[in-house]
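Sharing a structure below in structure tokens format, with a few things to ask.
Apart from one protein chain that is not included, each protein chain of the complex appears where it belongs.
The block that comes next holds subunit A.
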Amino acid sequence: MMDIQSLTKVFGAQTVVDNVSFTLVPHTITALIGPNGAGKTTTLSMLAGLLPPTSGHIHVEDPTPLQQQIGFLPQYPKFFEWMTAFEYVEMMGKLSGFTNIEAMQRAHEVLAYVGLLDAKTKRIGSFSGGMKQRLGIAQAILHRPKLLILDEPVSALDPLGRKTMMNLLQDLQQTTTILYSTHILHDAEFLAEHVLFMKDGRLVEQGTLAAVQQKFEAPHIIITFAQADEARQFASQSTMPIAVDERRAIIDVQQGKPTMQYVLEHLAQSPFDIEKVEHARLTLEEIFVKVVGQDA
């Protein structure tokens, strides 16, 4: 869908985005993750065509103008507050090349889609933060873009607004490619298939969520027993180095040993009630701290 090569942005003496390369896969959600000041907004602004890159290329397969293909939602979208929601979306539709009738119909459609149809004749100035964010989504998807670029779409919302927004994004994924930045890792873990970790302007880690998780997978095998003393008994009988935490026996894996097979065979002969055996996985949050560093 979109291929980004060596994207760099320099402001004065400061390199805000440093040699960033990645590819967006069609119909996937990609999360751009990084601490504040990592260069996420600058990167997204360049992709949206608001900022010219200092160097590097943004390659798109489709030859139609980029502005027709991209829907953009800034972190704090600002609207003409004296307009009503409907007037605003309708105007944006006309500016995107719809005929008057098309613009009107499409404005209805998108406002209904984001759940603002009841408020369509209200002035935007009277909208709450969540409503404005939804209006922002409405104007971003208005012209049926192939790529949606969203800058921190959920960060400023309350839990309910966040839930609504995430459902919208999941639904939109069926028709578009989505790239969004966030520092709320729980949401990224829930939504994104691909993750890009950014720190100090550089991409420090990228790939599918599963691949990144696997890469940082902690070398542990965790066995959860039905009862706590079963875990203790198992640990005392075993020759493996085992730490016990309540009902969980945590086996340290060093240089690939013991293997999962070995542990399972061992368990198969034991009389204990086993609930779960798993490779320990770091949450995205733990990976984030690892990748981005202690200061994050």
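The working rule: contacts are C-beta pairs under 8 Å (C-beta built on N, C-alpha and C of every residue); 3 or more make two chains touch, one makes a residue touch a chain; residues count from 1.
In this text, contacts and distances are computed from a predicted model.
Trainee: Between "NADH-quinone oxidoreductase subunit A", "ABC transporter permease", "4-hydroxyphenylacetate decarboxylase" or "Thioredoxin family protein", choose the name on the UniProt record of the chain that's been left out.
Mentor: From the choices "NADH-quinone oxidoreductase subunit A", "ABC transporter permease", "4-hydroxyphenylacetate decarboxylase" or "Thioredoxin family protein", the unshown chain carries the UniProt name "ABC transporter permease".
Trainee: Which is it among A:23, A:67, A:126 or A:259 that touches the chain not included here?
Mentor: A:67
Trainee: Identify the residue among A:22, A:79 or A:127 that touches the chain left out of the display.
Mentor: For the chain that is not drawn, the touching residue is A:79.
Trainee: Of the listed residues A:10, A:58 or A:91, which contacts the missing chain in the full complex?
Mentor: A:91
Trainee: Per the definition of touch given earlier, which of A:10, A:51 or A:117 contacts the omitted chain?
Mentor: A:51
Trainee: What subunit A residues would touch the chain not displayed?
Mentor: Residues in contact with the chain left out: 41, 45, 48-52, 65, 67-68, 70, 72, 74-80, 82-83, 87, 91-92, 94-97, 139, 143, 151.
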